[in-house]
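Every protein chain of the complex appears in place save one, which is left out.
Moving on, here comes chain A:
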Amino acid sequence: MARIISYMNRFVIVAAAASALLACSAQAQIQQVALPYALDALEPEIDNATMNFHYGTHYATYVNNTLAALKNATDSGVRLPVATSNLTALISSIKRLPSPLNTTIRNQGGGAWNHALYFKHLTPPGSPATQSTAISAPLRDAINANFGSVDNMTAALSAAAGKVFGSGWAWLCYTGNSSADLAITTTPNQDNPLMGQLPGAPAVSAAGCTPILGIDVWEHAYYLKHGPKRPAYLESFWKVLNWQQVSKNYDSAVQGLELDLSEAAPRALEAPSKAVSAGSSSSGSAGFGAMAAAAAALLAVV
């Protein structure tokens, strides 16, 4: 089993490198975030087997399904209000997408976005980035102002994550509201606060906010290692959270920039090669309500 897993590790790294190289030569398009760490590097907190399935299969499938749906739509001559290379803009514009593409982008595109944020803000346990000293001054100030302390915030977010019934996510998000600019919220399935309040969906508090930290509580995120014990997974999660990345996410959100979810050179086997940023350099904006306006301005016919 260990040999199979280490073979799979190498396969995933090669696949990520290969697809990034392809992306360099082709049009920029949505792709998986390349992991800045090996699939077994989050042990013992998040196990290798889970990472293999979670990153290598679940996340990959969301990306592939998103690409297939977009290709299908554009091949059929569907005019989309945003660039197909801009995943953030797409999920922020769910309400403006035609059916049935809107449902596919909600589920598969949401999955692609959510997992990009998730994997990008994890890091090996024990590394300096996991210490609360790695939290930037502006983010620490915001956390203290909104929650009293980092410990209060993580306790509240863990509590929210524990209460999610069925599949879903718990988020710390930037609201853009100067008097309370951070909020904790949860969404079902692969929904995301950027989608806004979707018709028929349960009420999402702080709908429209920009997530800067996300905890996946789908059972696939923890079941192989923890079985039903979600609280044990949540304890592990905090030991592999990259506070530097969360701080960068906060910084981007405050500046009205889209989170940089699709960059990073693949973890190369030899010389590093640069992956093309899929849409992250566009002049989109983030924050409460501003995202939709920016997406409207990004009109692109594909």
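The definition used in the following text is that a contact is a pair of C-beta atoms (placed from the backbone, for glycine too) under 8 Å apart; a residue touches a chain by one contact, two chains touch by 3 or more; residues count from 1.
One rule holds for everything that comes next: contacts and distances are computed from a predicted model.
S.K.: Pick, from "Protein GID8 homolog isoform X1", "GUF1 factor", "Superoxide dismutase" or "Adrenodoxin-like protein 1, mitochondrial", the protein name that UniProt gives for the chain of this complex that is not shown.
M.R.: Of "Protein GID8 homolog isoform X1", "GUF1 factor", "Superoxide dismutase" or "Adrenodoxin-like protein 1, mitochondrial", the absent chain's UniProt record names it "Superoxide dismutase".
S.K.: Among A:His58, A:Arg96 or A:Lys239, exactly one should touch the missing chain; which is it?
M.R.: Checking the options A:His58, A:Arg96 or A:Lys239, the one contacting the hidden chain is A:His58.
S.K.: For the chain left out of this view, which of A:Pro44, A:Gly148 or A:Gly227 touches it?
M.R.: Per the contact definition at the top, the residue touching the missing chain is A:Gly227.
S.K.: Using the document's contact rule, name the residues of chain A that touch the chain not shown here.
M.R.: 53, 57-58, 61, 107, 165-168, 188-190, 218-220, 223-224, 227-228
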